[in-house]
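The complex is shown incomplete by one protein chain, all other protein chains being positioned as in the whole.
By written order: A, B and C. Residues from 1 in each chain.
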C-alpha cells in the first residue's frame, strides 16, 4: 500500500461552539460516578471563569492536538478562557506548530504492520498517522528560528513566542495555538522543551555551532517565570488534561512562590481529566486531595475526572463556553509582564 | 449525622431525549482515540437498528441503574431499540426493582466513614448511597413472589416476568425496566440471578420451605432460552455495557446454537463500553477481535470503547435515538416465542 | 501454518513449593505502594490460617488456570489452606476439568490473525490458545454426566462433586482441582454455572430431554449452601483473585445469614488481588472499605492489591505455604455437612 493511501483521512479538530453540552452536563450533575465528576469539574471551571481574581492555567499532556482537540484550546485562548498554558513539547511543537506549517494528522489504526509504516516513514500515535518527512521539516524550522536568535539562554516561553512570531510574519497557521497565544500575549510553557520536535531542531542548531555561542533553553527560567505569574495573580485555578510534567510543574509554583518569600495562596481551583491510576504512586494519577498535603491545591474546589480526554474535554469546554462567564474576562497578557 | 441527611440528594435518571448528541458524535468521528471509537460504536449500533434481520441484545454489568442510567434502557425498550437484555442481578433487582417499589438511590461520596454508614444501615456504591432497610423490603418482595409460584425450576427470565407482573398488578414502577419489559414481552436474562437481592429473597423462600418443594432458578434454562432467541434471529448484534457474565453469556450463544445442531451466524455486530483492561487476560476486557477466534463475533462491525459508562452511554444512545432508525423496527416480543 | 504448530508450547502450572517468596515478602513489607500492599495481604492470609476459628473462602475470577495458576489452588486444597472455593465456570470447567480430561492450554500471542485461528478451531485467551475440539469434548462430558443423574435441581456444588467423582472413577485428572476438592470434601461453588463449558453440556442435555424431566442447576441452592457454610463457621476470611460474581457472592453471605435469622459475623479477613478500577463504580474494583458499609467485611484486616494475578498470586501463596501456619489446620470438609 502506498504512503498516500495511509495518509488520506485527515483528523478534523472538534469545534465546541457547534454543539452545546449544557443539557448533558446539567443532567450528569444529578447522577453518579464519572458523569457526575465531569459535571462537577465543569461547574468548578465555570467558577474559575467567574472569579475575577483568578488566573487560569491550562495543563496539557498526552497526544491531544493530533487527536483533534487543538481548536478547543484555540477557542479558549481567543475567548479569554485561560491565561497560561503549560504543556508537553509534542503538543506544542510536533502537533500545533507542525500543523501551522501546513501539515496534517491522519486517521489510522493500531492493527497495522508497524514495520511497513517505518519503511514508508509514517509515524504512528495509537490510531493516528504522521508523515515523518513533514516532522523533519518542523524540526528544521525550529533550527532555523534558533539560528536567527541571539545566542543566550531562553525560557521555553520565550522561544515559543519566537515560533508564534515566525508564523505571523509568514502569515501561516491561522488556527495555531502557538500563533494566537503570541498574538494575545498568552504565555506557553513547555518545561521539557527538548523532549519534542523542538529538541531535534535545537540540537541540530547547537551541533552546527560547535564551540561558538549557542541558543539554549533554560527550564529554570520557565519555572521562575511561571512563579511570577502566580505571584502576580490573586488566585489561580488549574485545568489539567493528563498528568506528567505539566501537572507537577504548575502545581509546584505555590511552593516556589513561598521559597521566594512571596505570600501566595494555594491553587484555589483544580480539575483534572485523566485515566491514570493513583495506585502506582505516580504523579499523573495522584489525587488533588494528595496535592493538598503539599500545600499546592486548596480543598473544596477540586475534582478528578476519570475519562479519556477526547471524550470528556469537548463536553467540559462546550459547557463553560456556552455558559458565557468568560465574557466578562479580559486577556491577562502575562507575556507583557514577563517580558519587562 | 442522621441517616436522613445522608439520604437526601436523589439520583435522577438521564433522559437522552432531552439532548441530541448527534453533532458531538459526528465530530467525534473525525478525530482519534476513544471519541472516534465511541462514534464508530454509535454508527455500528445504528447499523444494527437499520438491519431488519438483526435482533439486538443489550448486556448490562456494573452499577448502572443506581448511577442514573435506568431511563436510557427504559427508553430503548419503549422504542424497540433492543430485543433482549442480559444483565447482572444487581441492576435488575437491587436497582430497578427496588426503585419500582418506590425506593431511591442517593448521591454520596467515597470520602466517608464506612463504619458510620454501616451503623446507620446505609450501603455505599462508590459515591452513591442506598437504604439497607429498603433493600431488605426488596429482598422480601422477591421471597413473596416466589411463595406464590408453583414450586418448579424457572429460568431467571421467567421469574423476572413474574416480577414485572407483580409491578403491573400493583400499578407501581411506571419507570421500571422490569415492568416495561414485561409489558412489551421483552426477555430479561440474569444468568447469575442469585447473586443479587433476588438471591436473598429466594434463599429465604427455600429456607422456609425446608423439605417441601421449592421454587428454583435454573440458569441452564436461561442459556437454552437465549440460544433459542439466537436461533430464531437471522442476525444478532450485541450492545455491551461493562463485561462480566452478561458479556460472556451473550457471546456464547453462537457456539451453543452450533452445539444444538442449529446453523447460526456469529454475532454480526458487537460494541462494548468498558474500562476493563485486556492485559490481565480476563473476559471483561478481552477484545472483540479475540471473540472472533472463538467464532462468537464477526469481524468488521465490532468496536470497543474505553470509557466509563455514565459518560459514554448517554452520548451513544442519544445519537441512535435521534437518528431514528428504530422507527421502522417492531418489538420482537421474544417472550411470546419462549413461553410457548 | 498448521493447527499443530499453534498448539505446541504447553502452559506449565506454577509450583509455589519450588521457590520461597518469604524473603521477598518480608522486604516488600518495608516499602510502599503495591509491594507493601501485597506483603500486607500475605500477612493477613497467614493470620487467617493461624486463626483456628476461621474458614477460608477462595474466590476465583479471570482466566487463571489457563494461565498456569491451577497447581497453586491444588496445593492450597491439598494442604488445607482453604475451605471453600467460589469461582467462575470457565476456571472450573473449561480449564480445570478440560485439563483433567487430558487436554492442555498453549502459549500464543495476541498479535495474531484471529480469523485464521477461527478457521483452525483455535480459541484465544489473550496470549493463550485452546483447541476448540477439545473444549467440545469437555462440553459433551458434562452432558454425559447430567444424563446419568436423577432429573432434579442441583446446586453447582453438587454437580461439581459429580464431576470430581467422574474423574476419580476413571482415574484421570490427578492434578485437577475438581478432583482433589471431591476427594477432600471441599465445596466448589460456581454461581453462574451455565456461563461456561458446563452450560453447553447442560443445554445439550436439556434440549435432548425435550419435555421429559431434566437436570437443572439451582443457583439459589448454591447461595443457601454457602450461607450454611458461613453460619457453621465462627469466623470467615476471603481470599479473592479478581472480582466479578465470586467476589460479590461470597461477600453477600454475611447478609444472607442475617436474613435467615442467624447471627453471623462480618468476614473478619479479606484480601483481593485485582487490576479493576474503583472509579467506574463496578463491584470488581470496589474497595473492601466500601464492603464494610454493607456489613460484609470487617475493618482492619482487609487489603486490596493492585496487580495482575499471575505475578502476585504465586508470591502470595508461596509465602503462606512456607510460613507453615496451615500445618495445624484440618480440612473442614464442608461437603459432609452440606450433603446431610
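Throughout what follows, a residue touches a chain if its C-beta (ideal position, glycine included) is under 8 Å from a C-beta of that chain, and two chains touch if they have at least 3 such contacts.
It should be emphasised that the depicted structure is a prediction, and the values quoted were computed from it without experimental measurement.
The missing chain, though absent from the display, is touched by one residue of A:75, A:96 or A:127; that residue is A:127. Residue in contact with the omitted chain (choice from B:119, B:279 or B:328): B:279. Chain A meets the missing chain through residues 61-63, 66-67, 90, 110, 112, 114-115, 117-118, 122-128, 132, 136, 139, 153, 191-195, 199-200, 202-207, 214-224, 227, 242, 244-245, 248-249, 252, 255-256, 259-260, 275-284, 286-287, 289-290, 292-295, 299, 308-310.
Listed for chain C, the residues touching the missing chain in the whole complex are 10-15, 18-19, 21, 23-24, 27-28, 30-36, 38, 63, 66-69, 105, 107, 111, 125-128, 275, 289, 306-312, 314-315. Residues touching the missing chain, restricted to chain B, are 32-34, 277, 279-281, 306 (touch as defined at the top).
As a convention for this text, only the chains that are shown with their structure count from here on.
The fewest steps needed to get from chain B to chain C, moving only between touching chains, is 1.
The rotation relating chain A to chain C, fitted on Cα atoms, comes to 180°, given as a multiple of 5. Looking at which positions face the partner, chain A and chain B present mostly the same ones, since more than half of the interface numbers are shared.
As a whole-number value, the distance joining the C-alpha centres of chain B and chain C reads 25 Å. In whole angstrom, the spacing between the mean C-alpha positions of chain A and chain C is 47.
Centre to centre, using the average C-alpha position, chain A and chain B are separated by 39 Å.
In chain B, the residues that reach two or more other chains under the touch definition are 63, 66-67, 125-128, 275, 289, 308-310.
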